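Removed from the display is one protein chain of the complex; every other protein chain stays in position.
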Amino acid sequence: MGNKKRIGRSYWSNIWEKFKRNKLAVFGLIFVCILILLGISAPWLAPYPYDEVHYEAVWTPPCREFLAGTDQLGRDIFSRLLYSLRNAIIVGLGAQSLIVVIGLTLGLIAGFYGGKTDNILMRIVDIVYSFPSYLLNIILVLVLGRGYFSIFVAIAATGWAGMARLVRGQTLSTKSRDFVEAARASGAGNNRIMFRYILPNIIGPVIYSIFSGIPGVMLVESGLSLIGLGVRPPMPSWGLMISEGTGQFLYNPYMLLAPAGMLVLTILSFNFVAFGLRDALSARE
Amino acid sequence: MTQYIIKRIGWIIFNLLVLSLIAFILIKNVPGSFLELQILIGQAGTMGTGLTISEVEKVRGVETEMMKRWGEDVPLWQQYLTFIKGLVTLDMGPSFRWPTQTIEEIIANTFPVSFTIAILAVTIAIIIGIPLGVLAALKQNSWIDYLVSALVMVVSAIPNYVMAVFVIFLFSFWIPILPTYGWGQPKNYILPVLAMSFGPIGSIAGYMRTSLLDALKQDYIRTAWAKGGTERHVIFGHAMKNSLIPLVTILGPMISHLILGTVFVEGMFGVPGMGQYFSQAAGSRDYPLMMAQTVIFGLILMIMNLIVDIIYFFLDPRIRVSRR
Partner (left out) sequence: MDLLLSIDNLNVHFYRSEGVLKAVDGISYNLYKGEVLGIVGESGSGKSVSVLSIVRLLPANGKIVDGSISFDGKDILKLSMNELQDIRGKDIGFVFQDPMSSLNPVITVGQQVMEPLLWHNLCSREEAYKRAKNMLGMVGIPFPEERMKEYPFQFSGGMRQRVMIAIALICNPKLLIADEPTTSLDVTTQAQIIRLLKNMRSELDMSVILITHNLALTSNFCDRLIIMYASNMMETGGTKDVLNTPSHPYTRFLLDAVPDIEVEKELVPIPGTIPDLINPPEGCKFHPRCPMSMDICRAEKPPLFPVGDGHYSACWLCGRE
């Protein structure tokens, strides 16, 4: 356990130092936190309910009443944006958590036990990897019906493979390091070694994978809602707003620009954090 | 080498079988199968399917065939076997959504379209992305580097269907030189390819930059400098060779991503490709078509990955040359 404590002190503070120096990454992290806060508090922050129509004020450009204008049914775009953000965060974190749980567990097991278990698991990973993921996402949503849970499952069902591969590789290279042998020599059991020795040491790349995976999940989700398979309307989602906005581009360009802009900003901030993490982690090696 | 290819092909066939099974099971469980719907609607005449009267006759004719293949009284395992047989012999019967066409015809017509767009997009991405990445790496931390890196990051964050709208707006409305809809001529390809290539340009430029910077830090580059090399010798004679090879590894996933991504973009441009047909098939629960397309997409993906692996094999001498 002494080893882990020592790693805890200087390894992480080193990485944090390097991360802090990357201004973009820090900015991204702050932005991500702001976004998450905004998303969570959408029901309280939004000036209007997302489905309230104002037939007398359709296609209005941004003004004091409607901060981002209204769409073809007179619904406040700004409120809808907030709820879409909330939606995206829920899906992003939810699906990614599922991916982490499945991928991490399977990757650890495969890397740690090696041999036949590893072979079989990696074959399965290869097979899943070769599937056309978007198509299966669409099919799974069709099968499971609309709603948050089915989106989580649909995305995670193809997404866990990448995480599993990463974790397996990391486990393999950590497995042979001295402190693992030392732990074994002092009588630690398999589970203990896996979770208290190997896991803390591979968490770096895993966190990077999470941060760079969330944008991907958000893109898939918005792609799904673009073709009408996301969360049930009138609950808004960026993809849905984009598809509506595309058709109405000439009447009110903000219908498209607002959700597209928010989507891009969110993805960018996660990407900044991810790049910062990658630089901070690799410099260490 | 040939042994490796044969082994890979074996795995591809295996994977495809697994994929087809999974697709079959899943799609069969989608609520509201087309057949039930259409049989109900078909009773109501031409209005339901939007077909002409002569086509309806044809549909009535193929209805029996469809019942034979996919009907209620045919056991599931037999349906699956028919499906597999159909794939292999390229005789998959009519589509539900477009009963006047067989599935093979649809795929044969639409696949080249999507594939061409994807390949063109990758080619453009390579032609533009690599020089951009090299430029950014060589002028690291200068304004050029920051500009390129910023552009790269922003562009890769914009999903291709959003890019599609901007591209349409830019080149069809603002500077009306290119058509948005319509198909058949080379100029119809420009906008979709453009929209789809921005993301890959970003990825390739970014990856190239990182790869080149990594290569330049290596010991063997120091040796090259010590031999009296100029920038031209060291960067283009040595470092580029080392940094281009890993680039190939991202090409595989990128091409797959592009081919799949057509699903979202084709609708916007009215491109009659596999992607659009898939989303429409999904919308109308046309499951024979969906199943066939899933397997075909999967096949394309696997073949592209195999080709990329083979290219990598030839490029990297460490893998190519056998040990003495």
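Brief remarks on what is shown
As written, the chains take the letters A and B, and residue 1 is the first residue of each chain.
In this text, a contact is a pair of C-beta atoms (placed from the backbone, for glycine too) under 8 Å apart; a residue touches a chain by one contact, two chains touch by 3 or more.
From a predicted model like this one, the values you see are computed outputs, not experimental measurements.
Counting contacts over the entire complex, the absent chain touches B.
If you put the hidden chain back, the residue from B:Lys7, B:Lys68 or B:Arg222 that touches it is B:Arg222. The missing chain lies against subunit B, touching residues 218-230, 233, 237-238, 241-242, 245, 316-318, 321, 323-324.
Simple rule for what comes next: only the chains that are shown with their structure count from here on.
Subunit A and subunit B have Cα centroids separated by 23 Å.
The part of subunit A that touches subunit B in the complex is made up of residues 126-127, 130-136, 138-140, 142-143, 145, 215, 219, 222-223, 226-229, 242, 246, 249, 256, 260, 263-264, 267-268, 271-272, 275. Chain contact summary for the complex, subunit B toward subunit A: residues 11-12, 14-15, 18-19, 22-23, 26-27, 29-31, 153-154, 156-159, 161-162, 165, 169, 256, 260-261, 263-264, 267-268, 278-279, 282-283, 285, 290, 293-294, 297-298, 301-302, 305.
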